[in-house]
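Below is one structure; the comments refer to it alone.
One chain of protein is taken out of this complex; the other chains stay put.
The chains carry the letters A, B and C, assigned in the order they are written, with residues numbered from 1 in each.
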Amino acid sequence: MTGLAIDDAAWASAWRLRSPADKLLLSGGLVLAALVLPAWPGSVLVGLAAVVLALGPARVPARTFGRAVRLPLAFILIGALTAVVQVGDGGLGWAPDAAAQAGGLVAHAVAGSAAVLLLATTTPMSDLLPALHRLRVPDAVVEVASVTYRMLFVLLTSLSTIREAQAARMGHASIRNSYRSSGMLAAAVLTRSWDRARRLSDGLAGRGMETGLRVLPEVLPSSPRFVATTLAGLAALVTVGLVGA
Amino acid sequence: MSHLTLAAEGLVAGYERGARVLDGASLTVPPGRRLALLGANGSGKTTLLRCLSGALPPTRGRITLDGAELHATRKGLRAHRQAVQLVLQDPDDQLFSASVAQDVSFGPVNLGLPEEEVRARVAEALELLAVAHLAGRPTHQLSYGERKRVAIAGAVAMRPCVLMLDEPTAGLDPTAVGEALAALTRLQEADSTIVMSTHDVDLALRWADEVAVVVDGGVVQGAPDVVLGDDALLARARLDRPWALSVGARLQALGLLPDGALPRDADALLAALPDRPGVRT
Amino acid sequence: MSHLTLAAEGLVAGYERGARVLDGASLTVPPGRRLALLGANGSGKTTLLRCLSGALPPTRGRITLDGAELHATRKGLRAHRQAVQLVLQDPDDQLFSASVAQDVSFGPVNLGLPEEEVRARVAEALELLAVAHLAGRPTHQLSYGERKRVAIAGAVAMRPCVLMLDEPTAGLDPTAVGEALAALTRLQEADSTIVMSTHDVDLALRWADEVAVVVDGGVVQGAPDVVLGDDALLARARLDRPWALSVGARLQALGLLPDGALPRDADALLAALPDRPGVRT
Partner (left out) sequence: MHIAEGFLPPAHAIGWTIAAAPFVVHGARAVVTEVRENPESTLLLGAAGAFTFVLSAIKLPSITGSSSHPTGTGLGAVLFRPPVMALLGTVVLLFQALLLAHGGLTTLGANAFSMAVVGPWAGYAAYRLVRRSGGGLLPGVFAAMAVADLATYVTTALQLAWAHPDAASGFAGAAAKFLSVFAFTQVPLAIGEGLLGVLLFRVLVVSARPELERLGVLRRTPEPDEAPVAEAAPGGER
């Protein structure tokens, strides 16, 4: 039962029963706006909008959202710094407009990440995967991805339990032990995954599986109001973003 | 639903590696009743259930449903699975979908039923197992006992005539065991046949109409108090004698219990015992 | 080995999602004795055992070993784990090496013991659990009951003062349960303290020196016949009253059993009952 905080938030979100297509439109629009609008004020507005929507109407716990936004931050900061350091004849120095350039890069990336996170914390993976079907992704691929989603939690639980059992017997008491234990851990989880797949396929055959993993589709109807508000909001954002720049 | 008689005759079955697990096992599942399947670890309970469900083709012998032999063709299996469903011991071997309701719908959808009918069956199955409130929760957030009940609901939604369960009560607390047994009894009263494997001899004695013990590759079948009172058989099958039979027999000998069938659990025993010394009720 | 007293005081513990599982739980493991831990599904037995073993740091409260508090530092945990070992419920989570002997040697090798000593400990642990004949076998070829005993051997090879087991008898047949309990009793007599969680109230009554019930975030601890005879507590904890207590009390009232402690299992009850009507032994 090892959970992933973002996934837990998605299942508990107030927007869980909204149509995934609606939420995809909103988050997708914000992601694109974050990418194409000038950083000031566009990205900043996008970032704000994503945070306000997530913590407000979608009622995502602030702790979860905050922690998740922090995750890509190390990469973003190191990447942005590296981008604006200049390699010249006299060694390293700052690029001419380093501060502005780095600021822009960070703003784009943080706003984009927040917009993706708005989707991630309001829409469980299992709602998004059927949407791929509409993007002409073959059913077989969608089904593989759905099984991946379900199996992931089973394997994550095995992973943490086995690791705990190893730690109890001092398997992670030193770096050397820890490497040896990690190899065994990975092997154990891999064999477990094969075993699981085999047993699940037996179990499903018994339930009449013939060609695919067909189930009753869940109906999450689109809300015209939500779509209209989204479009209006995005339009306003783009206008302000372009005019303000 | 009408009752169908599921039976196995002279089954020989095993796995690639190793010896035969079943070697001439025969069993008749009493239609409309509750059968408990007992046996030591590795005796072949799960193997027998898998043969009966059509999942494992036996090397010899036959499985019949109301006399008609099961042939391991696509069509034969399809028909068999509509009538006979097996719930595996580990719920994670049966639950593949992240959504509880969708998972339960898998079987009915595979039967090719219209959407309305599927929806009705899902609701009914969730209701019968008392897990309707979980419909919107993701499978991976459920506790073990909850997953176990959802897995049973998935089989129940197929409306099988014979529902078989591999150790449905393992790992459940006493109250949950009671609830699971009550759900199975409801199902049986709604016209199903129930087969359940278990290691708990006391539970088998108290719940089952009939018991079958898998031992030495064969099956010994009969009334619970007879089979579970046969010490030679119990020793071969690595089982214990249910306490109610031992204690009941002695109390009968002491004249404290009426002659005839012994009580099968503590409540029945207490009810049958006199309240005060020296008074026979 | 000397006896150490493992105790928990005012433990508060939980997981990210959801409420507190333990909320002010206190427990003292009686040194050199056998303690059974009972409770409903999800009550927090496993959580408590994980806290006691140092695997899960509690949010509040303390774990002490002979009065010394466990600190979740590398050094603190190292010392704690040499004294306290937890065997998880699913043996597959505990067996990750290719062969049985290798797996049992995992802990001693990690302790950095010389090869001779490792060899001796492995042999001793396999002997104590009666699985010495399996030493050279790959773990994945073992039966469930065998895997379970090898997993216990892996913890025993660490020579812990306190050995804790999460549902060691779940999924075993009655004879295997008897063998596992006998092995645990051997260990305890060889100077260990044993803690075991279980759902089986009859087993707890018959095996344990003391029982602890996890209920509503806390722990109620005491003598088996007292705690398991407390109907209000049992109802809150979703447990049943052991049959031996119900039946024994009535037989005592009927004057068939001597006053004082009630027999704890069928054999003791039969031994205590008179053989013929009207004769008090």
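The rule we apply is simple: a residue touches a chain if its C-beta (ideal position, glycine included) is under 8 Å from a C-beta of that chain, and two chains touch if they have at least 3 such contacts.
The shown structure was predicted, so the numbers you read here are calculated from the model rather than taken from an experiment.
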Contact set of the excluded chain (shown chains only): A, C
Among A:L48, A:L159, A:L220 or A:V240, residue touching the chain not depicted: A:L159
Options A:A14, A:V141 or A:A236, residue touching the unrepresented chain: A:V141
Chain not shown: contacting residue from C:T139, C:T193 or C:S246: C:T139
Chain not shown, touching residues in subunit C: 96-99, 101-102, 104-105, 108-109, 113, 115, 118-119, 122, 138-140
Absent chain, residues of subunit A that touch it: 4, 6-7, 28, 31-32, 34-36, 43, 68-69, 71-72, 75-76, 78-79, 82-83, 85-88, 95-96, 105, 108-113, 115-117, 119-120, 125, 128, 137-138, 140-141, 143-152, 154-156, 159, 172, 175, 178-180, 182-191, 193-194, 196-198, 200-201, 204-205, 209-213
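We adopt the following convention: only the chains that are shown with their structure count from here on.
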Pair sharing more residue contacts (C-beta pairs) when A-C is set against A-B: A-B
Whole-Å gap between the CA centroids of subunit A and subunit C: 41
Chain centre separation (subunit A, subunit B; CA means) in Å: 43
Residue list for subunit B, restricted to those that touch at least two other chains: 141, 143
Residues within subunit A bordering two or more other chains: 3, 8
Of all residues in subunit A, those that touch subunit C in their complex: 3, 5, 8, 158, 161-162, 164-171, 173, 177, 184-185, 187-188, 191-192
Residues of subunit B that touch subunit A when the two form their complex: 50, 53-55, 74, 78, 81-82, 85-86, 88, 90, 92-99, 101-103, 105-111, 115, 118-119, 122, 136-141, 143, 154-155, 158
Footprint of subunit B on subunit C - complex, ascending: 17, 39-43, 143-145, 167, 170-176, 178, 199, 201-202, 238-241, 243-244, 246-247, 250-251, 253-256, 265-266, 269-270, 273-274, 276-277
